[in-house]
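Provided herewith is a single structure, encoded as structure tokens, for subsequent inquiry.
All protein chains but one are shown at their positions in the complex.
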Amino acid sequence: MTKKQLVKDPLNLIITGVGGQGNVMISLIIGNAFVREGYFVTLGETYGASQRGGPVMSHMRISKETQYSPFIPDGCADIILGMEPVETLRMLGRYGNPNVITIINPRPIYSIDVIGGQAEYPDLHKLVESVKELSAKTWIINATEEAQKMGSHMFANAILIGALVGSGVLPLDKKSVEPVLREIFPKEITANLAAFNKGIKLVRS
Amino acid sequence: MAEEAKGCKELFSEVIETGLCALCGACTGTCPYLVYYKGRIALLDNCALLKGQCYEYCPRTYIDMDVISQQVFGVPYSEEELGTAKEMLMVRSTDASMREKVQYGGAVTTLLSLALAEGFIDGAVLTRTSHDKTPSPFLAQSADEVLQCTGSSYMACPVLGRYNQIPKDNGNELGLVAMPCQVLAVAKMKKDPPENRASIGNVKLVIGLFCTWALSPDRFYQFLKENLDLSKVKKFDIPPPPANRFDVYTASGRTSFPLEQIRKFTMTTCTYCLDMTSEFADISVGSVEGIEGWNTVIIRTDIGADLVEMAKKKGKLQIDKLPSANLTHLKEASLLKKKRALNEIVKKSGDKNNLLYVGLSPRLADKLLA
Partner (left out) sequence: MANIDIDAPGTSQLLIGNEAIARGALEAGIGFAAAYPGTPSSEILGSLAQVAKEMGIYAEWSVNEKVAMEAAAGASFAGIRALASMKQNGINVVSDFLANLVMSGIGKGGLVLVSCDDPSAISSSNEQDTRPIAKWLDIPLVEPGDFQETKDMTRWLFDLAEELGTLCMLRSVTRIAHARGNVRLGELPKKQLKAYFDQIHDLKSVMPTTFMPIPSPLRHFFLHMKMDKAREKFEGSAFNRYVGPNKADLLIITCGSCWLYSQDAVKALKLEDRVGILKLGTLWPLPEKFIGEHLDKSEKLLFVEEIDPFLERSVMEMVANLPPSSPRPIFYGKRSGHVNAYGELNPDLVIKAISTILGLAYQPRDIEYRKKAEAVAKSNVPERSMTFCAGCPHRATFWAIKNALKLDGRGGVVTGDIGCYSMALGPAGFFQVRTMHCMGAGAGVANGLGKLGQFGFDQPVLAVVGDSTFYHATIPALINGIYNQSDFILVILDNSATAMTGFQPHPGTGMTAMGEPTKVVSMEALCCSLGAHVEVCDPFDLKGTIATLLEMIAEGGGAKVAIMRRRCELVRAKKEKPPYRVHVDPEKCIGEACGCDRLCTRVFLCPGLIWDKKANRSKIDEVTCTGCGLCVDVCPQGAIIKEAV
């Protein structure tokens, strides 16, 4: 089976969410899978203080040729994986373009600005519609919901990795990702693999 | 006047920070933001509500005296020195052992115990002075508990905060022993009943006390602690003029402080208070000048009259005519307080037409200010 090529070089992937959601985990798995396939990968993350409830974004630059900087320039995202709706829209606002492909988990996490009454959380339905309008293609994956059905919202990460891989937007397949999953999730590997497969199913249905 | 939305922000700027706060407690016990602590009202967080019950029921925010009088008595605000009154009496408890424990004649204790025993009320909110002489609000639900609350500490106590804490669905009927400021707050509540707490309609009996001024529970208490062994104190008393003393009774006898020394600890708000005899209560109770061991009782409503009548029939109270000299003197003292207070208010506001929180008819105001 021939390996797929990058549709463009570099391929720019953003993974976004809220501190504590597991953003870093997902980017580690995808990133490592690519390095083992012989790609240059640069992964830029914002974490540390922002873990405490603030927005978190990972920028991944994937290239066959050279090491790119850990920042995707404005307007140059190719794929956005949004673990939280408002954060997804935040990314599209800055890094989106007419060709961007978006995968969104439509499960809101309320900031204290919203809880305290200083800001309003937008209508979820309208928000998802906006995401669709700003993307060339959108997949809505109810990862948190499905994860809770499996017993814990923590499985949402593996589901979303599955969705990303199953969507075919990355030149990665199950074979390249599974071994990395095993290394990074040594406990609960069965459950996480099941979640991963669920994600693939969800994105293809 | 009640159209404008006012809340705890205005409560602080108009009342608490201007020295008008009487520590009546009407603004505490309903919400988590306003609490009474060591002689002051503290605001724990900023409430974002524009209109608040704290401001509405405060006895130092605007009161239309006529409107309140209509609510309580069905008549406009009386121009009499002692307010609307049916009868003025002199009474004392027939129980000699009780008389030893009480401040004067035991009228309040007797009437409350009777009301409880007869099921007229299920409980009474009043002040209890503990062993170390700190006054605190208390809900008494038996005659024994009422007996624990005899004696005055002469310090302000936020009794209404305790009423505010009684849950909404508690159907018990209540009595209340209160100072004139607190009686005023209750009258305001009766006019616009509050939500989220026990129905004000269940406050069946308000016994108001005579009051010239109250002492600061923080500063005066400090003074007492520094000068006395409070655990040995049995009773406080301020005898009538010309005594000019503050008396402290212990097992070994009596210590006295010159009244001038004690006046320093008066609450600022008392200067601006017109009400000496709790004009909006069902029954008002005080001492009898020159006659130890008796109470002056003013009956104002039918409820009050019925209760006193019951006490008389059951032989709980000895009732006499109030000597005319006492009545005259009481009226003079009461009128003097009104005049002094209104004049001080005008001095504070700087404008004869601005009576701060007091809503009087111009004619009555002029009469008092003359």
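Note that the chains are named A and B in the order they appear, and that numbering of residues resets to 1 at the start of each chain.
Heads up, the rule we're going with is that contacts are C-beta pairs under 8 Å (C-beta built on N, C-alpha and C of every residue); 3 or more make two chains touch, one makes a residue touch a chain.
Since the structure is predicted, the reported quantities are computational estimates derived from the model, not experimental observations.
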Listed residues A:14, A:86 or A:141, member touching the removed chain: A:86
Absent-chain contact - pick from A:41, A:81 or A:141: A:41
Selected from B:35, B:230, B:262 or B:346 as touching the chain missing from the view: B:35
Interface with the unshown chain - residue positions in subunit A: 18, 20, 28, 31-32, 35, 40-50, 52-55, 66-71, 73-76, 86-87, 89-90, 92-94, 96-98, 107, 109-122, 126-127, 130, 133-134, 144, 153
For subunit B, residues in touch with the removed chain: 30-33, 35, 37-38, 40, 42-45, 47-49, 52-54, 195-197
